[in-house]
Structures are given as C-alpha cells and as structure tokens.
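The complex is shown incomplete by one protein chain, all other protein chains being positioned as in the whole.
The block that comes next holds chain A.
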Amino acid sequence: MAEVRMTNVKKNYGSVEVIPDLSLTIPDGSFSVLVGPSGCGKSTLLRMIAGLEEVTDGSIHIDGEDVTNAKPSDRGIAMVFQSYALYPHMTVRQNIGFGLKLAKTPKDEIDRRVDEAADILQLGPLLDRKPRQLSGGQRQRVAIGRSIVRKPKVFLFDEPLSNLDAALRTQMRVELAELHAKLGATMVYVTHDQVEAMTMADQIVIMKAGIIQQVGRPMDLYNAPENPFVAGFIGSPKMNLIEGSIASARKSKLVGVRPEHIDVSPDAGEWEGTLRYAEHLGSDTVAYIDSEVAGSVTVRLQGEVAINRGDKVFMTPRAGNIHLFRENGAVERA
C-alpha cells in the first residue's frame, strides 16, 4: 500500500506537449480513477507511473520513494492492460506465475501464490488452460491475477473493461470494487467512461488536454463541478449548459442544470418548449425539448411519463440546483 505523488510532471513527444505541468497525489489505499476524453493524456500519465513512458520533467514518488527513473519492475506496481496482454503460449498458471519465476521465487512459493490468487478470482479450474480457451471475462481475471500475485504497492488499470460487453462490464465493475475492498491496495484506474468512474472511484481525476480539471469524490464532482467541462463530463445524460438571455439574466456566462433537476409541466413554467423526442426507459423517461429561450434541453423524468412528440411543455429548473458559471471563472449554486 502506498501513496503515489506526482510533482510538476511534464511530458512531451518531440515538440508536442501532451502534459504541460501536472501535480497530483493519489492517496494510500484509494481507488482513483483518471477520466477524460480520448487524447487527454490519462493513459500517458498512467504509463508514466508504470515506468513505460519517460517523464520529460518533474518527479514521481511511490510510497515516498523517488521512482522517476526506476525500471517498471522496480516500482512495486502491477498493471492490467486493455488487451489483457496475456502470454498466449503460456497456461493460466504460467501467465500468473511468470513475474515470480523471473524474480527467481522458489517453485513451491510460486505455486502457493498462484493458487491463492486463483482462489480470490475463482480461476482454480482454469489454471491449465491457454488464454485462447478463455472468455473475455476470464482473461480479464487472469490479467488481474497476474497483478495480484506480485503483491504490488500500486495497481494500475488501463481501460481494463472496454473490451467486455455491457453486462460483463457491470459485473466486473462490482468485482473490481470488491477486490479493492479486500486487498486495500492503492489502485489507479484509467477510463473514458464516466459511469465507471462514478461507480468505482474514491477519487476521480478529470483531465482535458493534459491538464487536471478537477479532483474529488464522485458526488462532489456531480454536485459542485468547478467548470463547464467537468459539469458536462460527469452525469448521464449530460448537464444542460445554457447560454444567452437566461445566462445573462443571472449575470453568468453559462447556466448549468442537470436533466434530473428540471421539472416539467404542461401548463406553466419558466421556459417554454416543444418535445422533439422522448426515450422511454421504464424507470425514467428522457425528454429532448427544443426551447426558444433555452435552446435544446434534456430532461429526465421519473418513471414512465406519457409525453409525445410535438407536445408543448414548460420547464422549471429546481432551486438550489442551478450552477452559475460566472465570467471570472467562479461557480455558484442558485
């Protein structure tokens, strides 16, 4: 278990600046998720922690030790890759025990630790199979087993669930969260999926163009986004960000209201609009409403709501849940 501390880390590829200047602390034992759109530098950051990418400038400390220039194997980390990166010519047992074998661990000790990891991940019956004989979810577990067995200080995950189907992804999300609770190790997890971030993280780090936009607990980011990017990134459907007269009436550059924080009425309300399309999900109804004053607005209504294309509706943002993004960068709730 260990804290990961990055201080003024920079990364350039030739003349291209990927990470201009980044400082971040990942607390001991936390499950931290780096999230952001493609190309925001989150994977690069993870790979720098792993030692697979050189740091152009700045320093990285793991458990108080400066590992900026250390070899990946000397950092006390383990990494799970998007493609799982299992050795196709080795059995599951050999895959999991490979790192230990290289470290010249005695054979009994390797077997014991592989069995232990297999127990945790329910891989026992699969130990003699080759990766190609496993399903996606099983491969994922083997990749995690390979990490566990090394007893690393820090686990690194690079979009590990993106190759799985939706149902399996949900299941693995729960398994990973349980694993974290069981092992209590520091985990750093990269994803572009904000749902994964919200459901698994103790701490979310939102990045854009190599710059950290906000760091905090999932609900803090949901309730108090510090800028329009974070506001739009966290939450599904996305927060409505409204410009124009509505914003200027509130002395703001932008007004943000989450779809679940807008009430809809057929008779009266603050903004008038016409229903363009409605998604009926059973538990919720997501309505896309065109409004002359507010533009295109998304509203989430609880339960099944009878509403049809072309219906005239009135929307009212709930007090206390309106985010005002001021010209000077300040954010207030109203």
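Assume a residue touches a chain if its C-beta (ideal position, glycine included) is under 8 Å from a C-beta of that chain, and two chains touch if they have at least 3 such contacts; residues count from 1.
In this section, contacts and distances are computed from a predicted model.
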From "Transmembrane protein", "Lactose transport system permease protein LacF", "Xanthine dehydrogenase family protein subunit M" or "Na+/H+ antiporter subunit G", the hidden chain's UniProt protein name: "Lactose transport system permease protein LacF"
Contact with the hidden chain (one of A:A2, A:I19, A:A78 or A:I144): A:A78
Residue among A:L102, A:A181, A:A268 or A:A306 that touches the chain left out of view: A:L102
Residues from chain A at the interface with the omitted partner, ascending: 50-52, 71-73, 77-79, 81-83, 85, 87-89, 98-99, 102-103, 146, 150
